[in-house]
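This structure is in structure tokens; I'll ask about it shortly.
Of the protein chains in this complex, one is absent; all others appear in place.
Labels for the chains are A, B and C, by order of writing; each one numbers its residues from 1.
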Amino acid sequence: MATTALEHAPAHHEEATGIWSWITTVDHKRIGIMYGVTAFLFFLLGGLEALVIRMQLWGPDGRLVSAEVYNQLFTMHGTTMIFLGVMPLSAMYFNYMIPLQLGARDVAFPRLNAFSYWVFLLGGLIINASWFFGAAPNGGWFGYANLTSAQYSPGLNIDFWTVGLQILGVASLAAAVNFFVTVINLRAPGMGMMHMPMFVWMSFITQILLLLSFPIITVALVLLMIDRSFGTHFFVPAGGGDPILWQHLFWLFGHPEVYILILPSFGIVSEILPVFSRKPLFGYAAMVFSGAFIAFVGFGVWAHHMFSTGMGPFADAFFALATMIIAIPTGVKIFNWIGTVWGGKLEFKTPMLFALGFIAMFIMGGLSGVMHASPPADLQQTDTYFIVAHFHYVLFGGAIFALTGGAYYWWPKMSGKMLDEGLGTLHFWLMMIGFNLTFFPMHIVGLNGMPRRVYTYSAESNFELLNKMETVGAFLLGLAMLVFMWNILKTWRSHQPPAPADPWNGATLEWAIPSPPQHFNFPALPRVHGRDALWEMKRVAGGTLPEPTPVAHDAVPMPNPSWKPLVAALGVAITLGGFIGGSHLWVHAVGLVVLFYGVYAWAFEDPFAATGH
Amino acid sequence: MATAHAHADDHHYTATGIDNRKLAIWTFIGSECMFFASLIGTYLVYKGRDVVGPKPHGEWLLNGVAQEQMLEIPLVTFGTALLLFSSFFVVLALNGAQKGNRKQLIGWLLATIVCGVFFVGMQVYEFNHFAHRGMGYTTNLFSSTFYTLTGFHGTHVTLGLVWLVSVLVVALRGKLPPEKALNLEMAALYWHFVDVVWIVIFPVVYLIR
Amino acid sequence: MSQTPVRRLRLGAPVLLLAAAMLAAGCAPDQYPQTTLIPRADFAREADTLMRQTLLWATIVFVLVEGALLFAIWKFRNRPGAAEPVQTHGNTTLEIVWTIIPAFILAMIAVPTVRTIFKTSQRPGPGALQVEVIGHQWWWEFRYPELGITTAGELVVPSGRTVSLEMTTADVLHSFWLPQFAGKRDVFPGRYNNLWFKAEVEGNFPAQCVEFCGVQHGRMAYRIVSVTPEAFDAWAANFNAPPKDFTADSTANPLVREGQRLFTAKGCGGCHAMYPALPLIGPNLHHVGSRSHIAAGTLENTDENLARWIKNPQEWKTGVLMPNLGLTDQETAAIVAYLRANQ
Partner (left out) sequence: MTATAHAPAHAEGHAHPTWQTYTKVALILFALTALEVGAYEVVHRHSPAGFAAVLEPIVVEVLLFLSAIKFALVAMFYMHLKSDGKLLTTIFSFSLLLAAVIIGALMIIFYYLYQHAPTVNQLK
């Protein structure tokens, strides 16, 4: 390891600070932090929306919010959690951790990376700006045609949704190209594909899913937008259009999307378990192939969301079988995680608690998924709270548990501070109990006939008791979030000694460098000879490595900051924003001008040109 | 390892030896495949599902008067040939760029752009002509799917042209030495991709009834 | 230090137990009128059997896998002085085993699944009662083409006879659901979807629309009324009798006569037909007086509720497509009396 090779480096330069340095940053770590902060705020907003939903459903014939507002709430809750919560939280880890774990200085295209973030931020802001117009999207997170047509949804609500999601799609695609190339090309010398940390592998597969599934929803959204703006009939039956096509296009994207949401979490858990079991990941190759297989088969199961549309027995049978097959590779993952823990020396630090909680909860969600995969049975389950239970077990019990575990695990690396273990444990148990109290009863209330997306239920239906439990659980979850935030705040202000480079005895390269890392990550690119690179280095060194010392900040030339990506991002947002409330040529024109200016300025800028200092 | 060399292995080191940008453009092209697949799929699913005319192939009625089939094969055959030509020309231009043959580079690049412009012109003419024959964007499912699919292709061609023209300007300024030929190669790859999409669209939309 | 989570588990156990007890209390399906867990027709029985089979396998997998996980967590917790673990990297035999066993279990689920798919997607043979089901924002219309009946909000069927539903929608997507009798089918504009069932019992069962269909999706309910074949025939015969014209009948209650006059004068008739088979843009109100519920199955059909609805339908169902006609209390009372007289 060559981190200590620059001991005699020149004087120590401070990194730039201040708001402008963040706006123009092209540093993957800063961009990662911006992704994280933004996504966490959106997550809280989505959670707040969920809390209002839960309060409305506290008792029968609830009157807290109107039907109209309720519909906006669950649409925005779903949309926010998926597109502005879990996806960008994963993107935070892609940004921060992929280059570090690969032993790289940055992503392949640092400015494109900044562009992705800005487009994501603007998309999220535009979609949420709808609240100020009293016109938040209200068609459900999968916006089934023909309710979303101009005839049945004349307001701005659906426009905000189609435009916002298209903008977010641009961000995801740009990021996916970037990380795809990064993983293939920026692996440290000696790191073969089958040496990469599992988080990088799962993220890599996620990028492939993004690349191949986002264009599909883009087309669907474009067609819907054209229908609404120009009066075509792609999804309007009166002109021969078929609303079922929307469903196929949406779920062709939508199912790969759920694996986009979970695969990074699989990766995070696969990082945490070995470290706190003191034992390498069990069945590395099987883990890689099962992940790839899940993604691949994930493209062939979309119509399991459409069993009640009456596709005919052959299609039903095909999609049922394809869906069930996914349980096999997922099972392989579960068993290999248990295999990793098995025979280890488990240390129940907070990240480990969340990782174990993830496995326990995800199994539950996966099994109810297999129950939906049986079409005749699903005819009773679909569109009830049984489905809501399933997807919160995989999304919250799965993704959010793992992402939270990742936060505790990587917090020292990202912030240079350790989070409090006691509060972390409290956070975990509150979340575990609150989560199950919120979502377990949904299985029961669902099978007993409570449909989803209803703003209220009758007293006759007798759903009250279970709904009350769910609401209490949701507030426990809120409390858990407050504990987390308190933990962050408390440790942020405390004067603890800076976190060491390697607080957990980690196995991967991000722990080889100071916490937080310097701008260029690695003064010299590390040489890798196998998996678990850092453990290997420690083994060779016969125990621990010396704490790496920071070197001069200008020891390695890094690309200059740039505001051009922000301009280009504004161009994208304005151009597409012109489709809110019809098509406004002027807005498109202005947007295109800004976009082209941004792109040209960016293309002809030399990222390494000498700057003022 | 000394400080002076600290960066020697960084911004041009790639694990596969393929340039980052080249890999990126291919990745993007892969993604674009799905974009056009969705559009073509939509076109095909809706084919023949129109409630009213015009029909792409065969006769239809406008205000009770029988009309010819909509699509005009000779015109698009010409357009198709233009795109194929341009693909051929751009490889020659790239070849010139890589060899440092400025004349070859600029000449063929210009030829490529001319062909591309004529293709777009063909499409504009075609759209106009159809509109005059009573096929507006919203007239029926065929017209909407047709205009959307070919229109998005046309947009891609236009973007490709903007890109090629930018490269041409750079080349004219003498800033496209052989070691920077990748700047042209990326645009060329995109251009070829737009061409192969048309190779699919041409029979699927125009030739198969 | 390493003991903490174990101690927490002991603390968490009573809490979990308490929750489990509450859940058990909330579990009994017969307390839920809309439950899917008590099938009352052949179709629902097929779905239920399949669901229970899958649930059984899922439970077995759940117990075994969660058990293994918990066991590992307990067994391999870090104890003071524990040795460094053996650095195993995997085991091919194990990988094969835990690929094959789930595959086998899935096959056990898949076979009955496919069999049931083909069974349930058959169309019912001749002799089934044909009903056309049409979704509207936010109520359901039912037509019995053989009987010349058009009604709304209440699907009346004879028990013991297969009912074949041909389903479509007049506006956006909805989904028709018979929790106790069959599953769901989405309805699409311009397309016909089919569902069938043979009710095994009589009763009045709640159900509701299960595809999000706009602002009042939540109150787009209906009732499924299963009656004996004799009662069904009587209902059909009664329904087919022409509507009573109270204005022409001087012996009728004057309030009812006034109500009938107002019904036309206030424009109700513009949206609501009072004739057995005539569909208009609102629900057909023929025999509305004898329905168990109004307002798309969400309000019990009492005089108070009728009055409340007619006076201001927007109060109970904001955004509903029936306008507030600004009736006075007297007018409302008259119309209610008239509607009630339509038994």
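Here is the rule we use: a contact is a pair of C-beta atoms (placed from the backbone, for glycine too) under 8 Å apart; a residue touches a chain by one contact, two chains touch by 3 or more.
For clarity, every value in this text was computed on a predicted model and none was experimentally measured.
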Checked against the full complex, the residue among B:Gln67, B:Asn95 or B:Thr158 that touches the missing chain is B:Asn95
Of the residues in chain B, which ones touch the absent chain? 7-8, 11-12, 14, 16-19, 22-23, 26-27, 29-31, 33-34, 36-38, 40-41, 44-45, 51, 57, 73, 77, 80-81, 84-85, 87-88, 90-92, 95, 98, 178-181, 188-189, 192-193, 195-196, 199-200, 202-204, 206-209
Can you name the residues of chain A that touch the chain not displayed here? 184, 211-212, 216, 240, 242, 244-245, 248, 252, 299, 303, 310-312, 314-315, 557, 606-609
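One rule holds in what follows: only the chains that are shown with their structure count from here on.
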CA centroid of chain B to CA centroid of chain C, Å: 51
CA centre of chain A versus CA centre of chain B: separation in Å? 33
Chain centre separation in whole Å, for chain C relative to chain A (CA means): 35
Two or more other chains touching the same residue: where does that happen in chain C? none
Chain B residues counted as touching two or more neighbouring chains: none
Touching chain B in the complex: which residues of chain A? 2, 5-6, 9, 105, 108-109, 173, 176-178, 180-181, 184-187, 189, 191, 211-216, 218-220, 222-223, 226, 230-234, 239-242, 245, 249, 252, 523-525, 555-557, 600, 603, 608
Considering the complex alone, what residue numbers of chain C touch chain A? 2, 4-5, 8, 12, 15-16, 19, 22-23, 25-27, 29, 31-37, 44, 46-48, 50-51, 54-55, 58, 61-62, 65-66, 68-70, 72-73, 76-78, 82-91, 94-95, 98-99, 102-103, 106, 109-110, 113-114, 116-118, 120-121, 137, 171-173, 175, 177, 179, 182-186, 188-190, 193-194, 206, 208-219, 221, 298, 317-319
Could you please specify the touching residues of chain B with respect to chain A in the complex? 1, 3, 6-7, 9-11, 13-16, 18, 20, 23-24, 27-28, 30-32, 34-35, 37-39, 42, 45-46, 49-51, 137-138, 140-141, 144-145, 148, 166
